[in-house]
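A single protein chain has been omitted; all remaining protein chains appear in their positions.
Letters A and B name the chains as they come in the text, with residue numbers starting at 1 for each one.
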Amino acid sequence: MLKKLVIHVFLIFGGLLFVYPFFWMVSASLAPENELSQLTFIPSIISGQSYRQVIEKIPIIRAFLNSLFVSLSITTGVLIFGSMVGYALSRMQFRGRQLVFYVIIFTMTLPFQITLIPQYILMVKFAWVDTFLSLIVPYLMNAFAIIMFRQYFMSIPQDLIDAARMDGCNELQILYRILWPNSVPALITVGIITFMASWNEVLWPLIVIRNETLMTMPQVVTLFAVGGRAESQLGAKLASATMLAIPIVLAYVFFQRYFIQSMTTTGMKE
Amino acid sequence: MIVKLKNITGYLMVMPYLIHFSIFIAFPILFSLFLMFHRWNIISPMEFVGLKNFYRLLHDYYFWRSIVNTLVFLVIHVPLQIMTALFFAELLNQKIHLRGFFRAAFFLPVVVSGVVVTMLWEQLYGFDTGLLNRILVNLGLDKIGWLISPQMAMPSIAIMATWKNVGLYIILFLVGLQSVPAHYYEAADLEGASHWQKFRYITLPSINPTIFMVVILSTIGGFSLFIEPYIMTSGGPLNSTLSAVLYIYKQGFFYYHMGYAATLGFFFAMLILLVVFLQKRFIERDTGR
Partner (left out) sequence: MIPQILFLNISLSLFLAFVSCEKTNNIKNQKILYWSANNPDEIIFAKKAVNEWNDLHPSSMINYQPVPEGRSSEEIILAAVVGKTTPDIYSNMWQGDVEFYARGKVLIPLDTLPDFMEFIRTRCDSATLAEVTSSDGHIYQIPWKINPIMMLYNVNIFNDLNFTTPPSNYSDFIEAASRFKEDMNGDGYIDRWIGYSEVLAVWYQRFFDFYPLYLAASHGAPLVKDNKIVFNNTLAVEVFRFLQNLYSNDYFPRERLSARSDPFLLSFIATRFAGPWEIAHAEKFKPAGFTYDFYSLPVPDDHQGDIYTYGDPKNIVLFSTCSRPWEAWEFLKFVISKQNDLQFMEITHQIPRRKNLFNDEFFSDYFARNPRMIPFAKQAEFVRGTDVCPVLKEIFDILAQEYEACVVFGIKTPEEAISDAAAAAQLLLD
């Protein structure tokens, strides 16, 4: 009995450890400026002044929309192309199939440090710098997604596919009408991971996007944190961080089960 | 006839990937190998410099420093992560209420952006008015120069990184722990096995894959560290938090030394591959696979 109590105490301590800092952050962002250095828990009055400052100084709403557009585009692209290639690799025979598979594995192990500079130069040569193309196109193909889909499709019974073929479906129709509906877990897993990764990506936007109207949300908040625009207003910085956290946290709260499942199935497959 | 058609379909379906690969991966790698032998600042023409970039890299204090810094990061981050994750996984493995609630709490930092976590911890780590130091002072202890001491800065980032990522490994360890049938432990108890023996022969094998994953992914993560030092310390104090990617970024996008930055990128990539390869070898040999 005592053991159970001790365990729960530690767990509650752990839970607080991972959640309280966020709570503090939101609290501090809602506190009036003069209370910030003293704050540990709840501010005396709730003030939206920090949030107003953020919205006035940086185009955070615009950045949110940009991030949404970019992440949705990338996720859609990855789902479409990833499943297409995954299908080809799992169910079709053609010479060089193994080779393509090895190439994909190879790209998964390739550290990005080597392609970072040349990819930027490529963006300059294509004149894609400061356009959404530079944020989306390089990420449209994802080796991890392809592998996941391939794995999943291999477990789908061949008869299903044969039946569809006999009904006169072409390959793309088979993909979207048969495979997709039967691979919802894979779609969700790949979808969530891709969306999350592209939403949080900040190094690449910092490199290829200089124009503020096109910046992504994490990028805009980062620049607000390190630049002088915050005018040392701590509350504003924390407010911008809170605004950045809200979309993902909201998604997490509602789809938490899928988030955890997705990332852990990926982990196990590794 | 049908086989032939099938062949073409297969090719056509992987074609987008192959085109994308050629443009965005194969070409950059080849171009990087070319660029390493040149000096280029984008607006002036390229200048061939032979092996100068390599010579510079070998003698570059900052290059070697960033490797040392990454090692410091890993030495603290990896064991801390394994121990913390195991600890909480063990707790969650017991018969408790609200397991799902705790799981969700631990996992929260994992999904949130690194930018948010960094800005938050920058406040926690503040020397004068940061939350952590205020707690320490209230407890009658000395303040710690979390981000301003050259000895503490990288460890502080390592702690923050652990806090952010450990949730994932708690869940993974939990899965491993739960996959061990209870009667194994009961049988071991009957044979009078000690705690350590139970852990070594029953628990460890089931969580080994996860430990392996923590090590590899954390290593790759350590070499990819960027936004944390970028926001918190700009690589300081005294270059103790200068990370590999931050240095590449500085050379490429502050000074526009494209050739040298490409050289750095190449060598860091090779280093990562080497380290991961050695780790794989070491761990696989150790577990007798």
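Following the convention adopted for this analysis, a residue touches a chain if its C-beta (ideal position, glycine included) is under 8 Å from a C-beta of that chain, and two chains touch if they have at least 3 such contacts.
Just so you know, these numbers come straight off a predicted model, no measurement behind them.
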- The one of A:23, A:102 or A:126 in touch with the missing chain is A:126
- Item | Residue touching the undisplayed chain, where the options are A:100, A:234, A:248 or A:263 | A:234
- Item | Touch with the omitted chain, as defined above, among B:39, B:99, B:143 or B:198 | B:143
- Item | Touching residues (missing chain, whole complex) on subunit B | 5, 8-9, 12-13, 15-16, 19, 23, 41-44, 122-123, 126-129, 137, 142-143, 145, 147-148, 150, 233-239, 254-256
- For subunit A, which residues touch the unseen chain? 33, 36-37, 59, 124-130, 133, 137, 170-172, 206, 210-213, 223, 227, 231-234, 237
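In the analysis below, only the chains that are shown with their structure count from here on.
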- Any idea how many Å lie between the Cα centroids of subunit A and subunit B? 17
- Note: in the complex, subunit A contacts subunit B through residues 4, 7-8, 10-11, 14-15, 17-19, 21-22, 24-25, 28, 37, 40, 81, 84-85, 87-89, 92-97, 100, 103-104, 107, 109-122, 124, 137-138, 140-141, 146, 171, 196, 199-200, 202-203, 207, 218, 221-222, 225-226, 234, 237-238, 240-242, 244-245, 248-249, 252, 256, 259-260, 263-264, 267-268, 270
- Note on the structure: The residues of subunit B that touch subunit A in their complex are 3, 6-11, 13-14, 16-18, 20-21, 23-25, 27-29, 31-32, 35, 42, 88, 91-92, 94-97, 101-116, 118-124, 129, 131, 134, 163, 167-168, 171-172, 175, 209-210, 213, 217, 220, 223-224, 226-227, 230-231, 244-245, 248-249, 252-253, 258, 261-262, 264-266, 268-269, 272-273, 276
